[in-house]
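The complex is shown incomplete by one protein chain, all other protein chains being positioned as in the whole.
Chain nomenclature is as follows: A, B and C, assigned in order of appearance, with residue numbering initiated at 1 for each chain independently.
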Amino acid sequence: MARKNKPEVKEISYAKWGYLFIAPFFIAFVVFQLVPLAQTVYYSFFEYYRSGLTVIGPTPVGLDNYKELFNSDFLKYFGNTVILWLAGFIPQIVVSLLLAAWFTDVRLKIKGKQFFKVVIYMPNLIMASAFAMLFFALFSNNGPVNATLVSLGILDHPFRFLSSVAGTRGLVALMNFLMWFGNTTILLMAAVMGISPSLFEAAELDGCSPRQTFFRVTLPMIRPILVYVLITSMIGGLQMFDVPQILTNGKGSPDRTVTTLIMYLNNHLFSKNYGMAGAVSVVLFVICAILCLLVYFNLNPTENDRKIKKRDRFKPRKEALNG
Amino acid sequence: MKKGFKAVLSLALAGAMIFGMTACGGGGGEEASGEAGKVLNIWCWNDEFQTRFNDYYPEVKEVAEDGSTTTLNDGTVVNWIIEPNEGNNYQNKLDEALLNQESAAADDKVDMFLVEADYARKYTNSDSTMNIADLPGVLDATSDQYEYTKEVVSDADGNVKGVSWQACPGLIAYRRSIAKEVLGTDDPAAVQEAVADWDKFAETAQKMKDAGYFMLSGYDDTFRPFYNNDAAPFVEDGKTLNVDKNIMDWVAMTKDYTDKGYNNKTSLWSDDWNADQGKDSKVFCIPACTWEIDFTLTGNADPDGTKDPAQSAWGDYAVCVGPVNWCWGGTWLTAATGTDNADLVADIMTKMTTDPEILNKIATEKGDFVNSKSVIKDLAANYEGNDFLGGQNHYALLSDAAEGLSLKIASPYDQGIIEKMQAAMKDYYDGTVDLDTAKANFEKSIKEIYPEIETVNWPK
Amino acid sequence: MDKKPSHARTVIAYIVLIILTFLCLFFFYILLINCTRSHAQIQHGFSALPGSSFAKNFNNVIHDAKLPVLSGIKNSLIVSTFCAILATYFSALTAYGLYAYNFKLKKPAFIFIMLILVMPTQVSAMGFINVITKMGMLNTLYPLILPSIAAPAVFYFMYSYMQSSLPLELVEAARVDGSNEFMTFNRVVLPIMKPALAVQAIFAFVQNWNNYFLPALILQDNSKRTLPILIAMLRSADFLKFDMGKVYMLITLAIVPIIIVYIALSKYIVAGVALGGVKE
Partner (left out) sequence: MAGITFKNVVKTYDNGVTVVPDLNLEIKDKEFVVLVGPSGCGKSTTLRMIAGLESITSGELYIGDKLMNAVAPKNRNIAMVFQNYALYPHLTVYKNMTFALELAKVPKDEMNRRVQWAAEILGLEPYLDRKPKALSGGQRQRVALGRAMVREPEVFLLDEPLSNLDAKLRTEMRSQITKLHKKLGTTFVYVTHDQTEAMTMGDRICVMKDGVIQQFDTPQNLYDHPCNLFVAGFIGSPQMNFIDAQVKKADGGYALCFGDVEIVVNKPELAAYEGKTVVCGIRPEDFHAEQQFFGSGNVMNAYIDLDEMMGSESYLYLEYAGQKLIARVPARYAKKAEENIELAADVEKIHLFDKETELAI
């Protein structure tokens, strides 16, 4: 800071305490995330892996890793990740909105709300790996689910869930849905309850049916929370690993249609291929950055308040005035 | 203000670190609690050798309740480190330990580790394993062992780097009850007649299907007989992978069997594959090598260990050689370079793999095909028969077959390659993908697991 | 008011709720049933009635050296508890730093944290493993605990909670009363933040209890492994062979402790989640 010429005015500045309090956070971040990130980017330009007991030393290869990455199935895995995320996310949002609307609709007087809230939130606490393992055991070819379906006559022979693309993807989506819809419902309920009741009464007076009230009043009012849920879920979706990894034991079978980005990264990390792992990480980093900036800017309501959309503007037509 | 502030900042960092360290000091966990005596670390991927060691090694004093350690008479504590094989997990963890073998403390050093045929060459060609010749009195004791068991663990210039207590000729284990019902007899010679070659095997499979049975359980059951008779190893120069024509024959046959409903569409080691070896399973036979009889078949056929034919498939199995001679796996003991208990390792090796009296007990009680020609000849002559196999003396059947076995086709990468081949082809058999996609998937997974392999060649 | 339609909607609501409850509970029901049945019984097929081999399965799992469950639970507990403490304390500290003080880098610091909030941690996994190997921390629990000092999500929650329920006058009052900044934080700010701290501690604990990706890459030998890794090991073939009873038992051991804690604290946890919803 430039030395001010007049004598140092002795006023108590707490600024140094501000720095002190945020220091641990930033130090831990630099040591455990920033430096590793820098290394990841650095090694992504090297051929550096361990084959058996011999380490093939870091030799610079420029963009080879990235070239190899793009003629590999990276885009397919990105597609898988997005499909698996959306297949779980869309039902999650729909059901959560439905439940939030019902739970907060004073007309419906649903009893046992607290019980339902406790039950639907429970899957969120379960270890993803345990959930996946449980589903693997339950949905295996002669597992309990098949046995039940066959004994109930719904199926004549066991359906091979884990051998069919739709089956495996469906299971991953179902698990993600079950694990997260409780959390989202409670969040949305809190947001809806945050709206002042007189707004709903005003809407009712204005002639809104329950459905119209939901879409024209409730939904716009809880938009900030919806944006928050969308972003956090998208980040979670991109990081999806535990469930598909354990359900298919890392193979992403059948036909690698369930291999997600992080599983692909994990395969390289597991076989100590730091070069490729670095490349995958960097591309993933870029994708995350783009998606988040995209979502953050155009969906965040506070940003676009000023530019009122065209059709809302009031057009005073002179001839209509008859006083 | 500037200087003071930096001091405070570093203080905060140190504080955070110390706070973190001391807080989870407990997390470090203490080393294996052994008394004053030395510690012997043995790495393996299952408890097969551990059970035989605990039962038959004379020096064993007592076994820990949770089975994690065994204490010997002279106080040495044997620490069993078990890591599953699948997905190269065992190899990765073992490599990690071997790489910092020098820096590791005496008691943490890897003393002995087991290897399977599929990746034996990876370790025998490296200097992480000691020459058996350097271990006192072990090499000459192995004169009576089958040639192939030494060949597969010899390095480029012929030094033997490992020993095994068993040979694993492959055979076909079949259900006596189903054989009687469909083929009219369960006599091993007659059944061998019906499966003498792959054409006869297919005919019998059709008979089985007509009678409402499956010939085989899974896709991978017939892999080993084909793979074992490949012309050359998968990888020889460390860069290119040549898929043998034999493998593609296996693929074609299995696809054909699946479409015709000869097999029950299971995968190796999956729980329905295990169930197919149970009492009320519809599967006629399963290609199995000798260690599989004790390790897998007995466990699956008689899960509750009743040993009673009424409640389980105990005694309902018999074996014959099958269409081709083949072998699978087997476990070799190797001494890790830099071990601090070399002579104890040597003693374990000699006793467990060459002492005729121990080998005889292993053979009779565990049903292993032990790696000693003399013991096998003696068993072939007067062994009264294996109770699990309904009294059949399978040694007589296999003693000459074992002479002709060979594992020259083994390469250091086989564990990963075979696993990825089976996984890729499973989608093809299920009909989820066509053959070319399955091949492409195989190549992709090889690129991930073995970056050094650049090209994969398929036979014309 | 027109009674008829809302009656129909109530019926539909209850049907959907019952289906969802069934979906949430059915799988745990099967889990609890199967962990009391022996391997053979499980292979026979599904049964709604519990079996008799709960003790047998439990013993098998506890005494299986390959699956050190007790040390798994211990490690998971250590990692989760310390992560919860570090994450909540340091996030509150950072949030307080940014909320109560203004200094030159305040705005950029806040925006920076918001950016890393949306960045998944797996991205730097590769470098992370290298760094901690060089620091000699590979195969120890520290690398799983210390990074949680920088927990952007927890920070964001604390920051918005402070904005809504920590009046700055309190801090000034404390200053007038002569307590130094650090004491003010610990004795005035933290007690007020107790609901937020409690909720975030639970979430941080659960998140680290369930974490599988990084521990699997860092923890090499069995005595150090956390529960999710043991379960993932279960999935590999060598274990499945003999005893599905053991498999179900281990999953139960991994899930039940959290469920018990949850049922005991369900009121706070659900309220805590709701707290997140009313941020704006």
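The criterion applied here is as follows: a residue touches a chain if its C-beta (ideal position, glycine included) is under 8 Å from a C-beta of that chain, and two chains touch if they have at least 3 such contacts.
Everything numeric in this text was worked out from a predicted model, so none of it was measured.
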Key: Selected residue (touches chain absent from view) among A:Ala38, A:Met221 or A:Leu291   = A:Met221
Request  = Go through subunit A and note every residue touching the omitted chain.
outcome  = 196, 198-199, 201-202, 204-208, 212, 216-217, 220-221, 223, 301, 305, 308, 312-317, 320-323
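By definition in this document, only the chains that are shown with their structure count from here on.
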Inquiry  = Farthest chain from subunit A, going by mean C-alpha coordinates, please.
reply    = B
Ask   = Centre to centre, by mean C-alpha position, how many angstrom separate subunit A and subunit C?
value = 16
Centre-to-centre distance between subunit C and subunit B (centres being mean Cα positions), rounded to whole Å = 38
Ask   = At which residue positions does subunit C touch at least two other chains?
value = 43, 90, 146, 149, 236, 244
Inquiry  = Going by the contact rule already set, what residues in subunit A reach two or more other chains?
reply    = 16, 19-20, 24, 27-28, 142, 249, 270
Message = Quick check: in the complex, which residue numbers of subunit A touch subunit B?
response = 16, 19-20, 23-24, 27-28, 49-54, 56, 72-73, 140-143, 160, 163-165, 249-251, 253-256, 264, 267-268, 270-273, 275-276
Query = So in the complex, which bits of subunit B are touching subunit A?
reply = 1, 5, 8-9, 12-13, 16, 86-88, 91-92, 95, 98-99, 122-123, 126, 128, 265-266, 270-272, 275, 412, 423, 426-427, 430, 432-433, 437, 441, 444-445, 447-452
Message = Could you list, by residue number, the parts of subunit B that touch subunit C in their complex?
response = 16-17, 20-21, 23-24, 26-29, 45-47, 64-68, 80-82, 84-87, 89, 93, 96-97, 268-271, 274-275, 278, 296, 299-300, 303-304
